[in-house]
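Only one protein chain is missing from this complex, and each of the others stays in its spot.
== chain A ==
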């Protein structure tokens, strides 16, 4: 495509909610699909896709404004890693999912981030690190602190979830949506979107899941 800027989906109607593309990344069986499935399923407003669980759309209602999230699931197997950068094109947000019981998946998430940064300019797009499977706390290999530190040093949002127990799942998506809207507002305030928009991991939503 003719080098259209990835961030702005072209032609936005004032009346319609903004469409944002969110890419799900993470190695195999960390629960990417279950995370999104849990999120989409539990909301009775959204209709489950008749076939497949790889592409979803969902309107996130955030009080005053709403946002239409388009969730793109990606293949997590190691062998597809090299081609997955194609998914990033035009993404507004990304979830880096890892399994807290598998250290390697955490390292993998870091690798994804490096790839992602090649495609997205710094400050462009919202990236959240998600540690999944908190229900398996006794097998934990990656501590909450580790995840948080990594996220902070890379200016990512961070949360731990359990798709199985439906802990913090919808919060993940609504936080991302909120951040997207905030950025948009900030960008329209300042004439050009500055690259320096710093994303501090907002501490509030993390408080609940670190009880273990």
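As a convention for this text, a residue touches a chain if its C-beta (ideal position, glycine included) is under 8 Å from a C-beta of that chain, and two chains touch if they have at least 3 such contacts; residues count from 1.
By definition in this document, contacts and distances are computed from a predicted model.
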Options "Ferritin heavy chain", "Rab5 GDP/GTP exchange factor", "Zuotin" or "AP-3 complex subunit delta": UniProt name of the undisplayed chain: "Rab5 GDP/GTP exchange factor"
Selected residue (touches chain absent from view) among A:59, A:75 or A:136: A:75
On chain A, residues whose C-beta touches the chain left out of the figure: 1-4, 6, 9-11, 13, 15-16, 19, 21, 24, 28-29, 32-33, 49, 51-55, 70, 72-77, 79-80, 82-84, 86-87, 89-90
